[in-house]
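A single protein chain has been omitted; all remaining protein chains appear in their positions.
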Amino acid sequence: MSEAIRRFGAGGVAAILAGVAFWAIMLIAGPMLLMVDLAFRPYLPNPADVGGPLDVHTVSNFAKVFLDDLNWRVFVKTIYASITVTIISLLIGYPLSYILVRSTKSGWVGILMIGLLIPFWVNEILRTFAWQLLLARYGFINTTLTAMGLIDEPIQFTNTDFGVQVGLIYAYILFMIFPLYSTMESLDPNQVDAARDLGAPFWRIHWDIVIPHTKPGIASGCIVTFMLAAGSYVVPELLGGTRAIWFTKLIYLQFEAINWNLASAYGFTLVVLCLLFILLMMAVFRVSLKDIAR
Amino acid sequence: MSATTIAAPAAPAKPWLTSDQVLQISVALFLTLFFLYLFLPLIYMMLVTFNDSRIPTLTPWRGFTLRWFVSMWEDQRMWQAVWKSVVIGVAVIVLAVPLGLAGAVFMTRMRVPGQSLIYAVMISPILMPGIMIGLSTLIFWDRQFGIGGRWQLSVLGQTSFIAAYCMLIFMARLTRFDQTLEEAALDLGATPAQVFRTIMVPYMRPAILSAATLAFLQSLENFNTTLFTIGNDITLTMYIAGKIRSGTTPALNALAFVMVVFTVIAGIVYEVLRRREVRAAAARARAAQEAELAVGAAD
Partner (left out) sequence: MANDLELVDVVKKFGAFTAVHGVNVAMPQGEFFSFLGPSGCGKTTILRMISGFIDPSAGAIRLAGRDLNGIGPNKRPTALIFQNLALFPLMSVADNIGYGLMVRGVAASERRKVVDRMLELIALKGYGDKRIDELSGGQKQRVAIARALAVEPKVLLLDEPLSALDLKLRQHMRHELRALQRRTGVTFIYITHDQGEALAMSDRVAVMSQGRIEQIGTSTEIYNNPQTAFVAAFVGENNALAGKVTAADYGYGAIETAFGKLRAANPRGMKPGEASVLFVRPERVRLAEAKAETGSDNVIESPVLDGVFEGPVANILLENLGSERPITVTLANDGATPRVSRGERRRVRFSPDDAILLPPAGAAHGAGGHA
């Protein structure tokens, strides 16, 4: 610390510590802890009761997640749909990352990378809007399919879980590709060539060499994609409408109803779910938090 | 001319396509489909702007028009929302960049007990769903200080995670910082404040610019955190979301068109500038090498 004071001066150190303290306490830890506290207290419509004898710690809010049939179904559906999104993103992202890594020398990779990034520079809402236009009842996909004579009636894509999942994959697949790409890039290409030279078929090369090396990237890509999908609000809101409801929508509805306690409890459940998913991924891929964070 | 000839191995019967060709074709097909998937929605969304139809669709084509740009331009509510987004974005830059820098200096240059826990706290908002950040920020400031939803609260909520992005950018650059430069400046008589201004800030300038840009874009783009904290104010993203939900005219596509074009141009300019800087550095390295050779020749 004295070293730091020598470098930055006492005033500089004080400013740095004050900034860190304000950020960590006032913007993160304080709000989070208060939210957790609220989640374990009942909703009291009358502000006068807050802090009174009725304001006790309870798990009643959480009972609403697990015992209420609708809430429970939405919760499970969110998990299931998010896992599907994660798996499909992985199935698309893995070969794509591999192609990108293997084409590093060809000079194409720069253009491909820019091409990959441009859609993600565009506002998430606009990207979702674009899909809404494609998926709408008389949107691009339905009119094209009808014109080709493949379908007679427009297919209902919007306001369905399927539509939401399509939008989620589009919205977050880059977060799968980047960790995959960066871990694959660190694989010595000679290993792949050596395996091929020794006569390994291409699926064995992947199973024995590329996938084991890419494990941390797969794990972090899956974690991030899952968390973004499960925590997404915009995409289900715009593509799912009132029919395909996401768990985040339940949180928002409680927030709108000024029942912050229940909203907090739902939110806390979501965060715990994400943590459990991280632990699951670490167990499945046998990687540590350190490998993932790289 | 070489006199030796190498006997070629007997070629097997040539199939219609070699396995290499099959691979190349499937790779090309895969890439084409994938990039079509990436760009088709955006291109479609942009093209729709030019269809003279009240609902945003390309079919049926009712003729070319630019009137949706006009109607977008004349929308006062949109301009108000843009203004609010810019104000919030600038405020987020002002708050998140210094906080991120403080966090990065704290992590890279100081030793404090419990530091890794503090780091975990600072980095945690990146992994937190945006609506949770929004909700917790609202609850905290409302319950503790009686400050309800308003745009200033959105600034605080967005800053909590955008500062973490800034911190990561700064940390990446700070770990490559040669600390003897600071020592040299101190040794030459600079005060700590002067060292910070004349050595650290110029060194960090590119990172500060990237962080500020990222902070502004993240703020502009943010929906989830803002939704819970904004109160009765309205930002550009909120405005767009509202339009989409209530069904919209292609005026929204006109807005999307402008935003996408801006984004792409900004991205390409950034890339060109970056490559130019790389080339300039290479040129200077060549000059240094020539100077080296000149000295060698003079000796």
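In order of appearance the chains are A and B, and numbering begins at 1 in each one.
Quick note on the criterion: a residue touches a chain if its C-beta (ideal position, glycine included) is under 8 Å from a C-beta of that chain, and two chains touch if they have at least 3 such contacts.
The structure presented is a predicted model; accordingly, all values stated were derived computationally and were not measured.
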Residue in contact with the excluded chain [from B:V27, B:L40, B:I147 or B:L186]: B:L186
Selected residue (touches chain absent from view) among B:V22, B:V70 or B:A285: B:A285
Absent-chain interface as seen on chain B, which is shown: 178, 180-181, 183-192, 194, 198-199, 202-203, 281, 284-285, 287-288, 291-292, 294-296, 299
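We adopt the following convention: only the chains that are shown with their structure count from here on.
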Residues on chain A engaged by chain B in the complex (per definition of touch): 1, 4, 6-9, 11-13, 15-17, 19-20, 22-24, 26-32, 34-35, 38, 92, 95-96, 99, 112, 114-119, 121-134, 136, 138-140, 143, 170, 227, 230-234, 237-238, 248, 251-252, 255, 260, 263-264, 267, 270-271, 274
Complex contacts: residues of chain B adjacent to chain A: 27, 30-31, 34-35, 37-42, 44-45, 48, 56-59, 98-99, 102-103, 105-106, 109-112, 118, 121-122, 124-125, 127-133, 135-141, 143-144, 156, 159-160, 163, 182, 186, 191-193, 195-196, 217, 220-221, 223-224, 227-228, 237, 240-241, 244-245, 252, 256, 259-260, 263-264, 266-268, 271
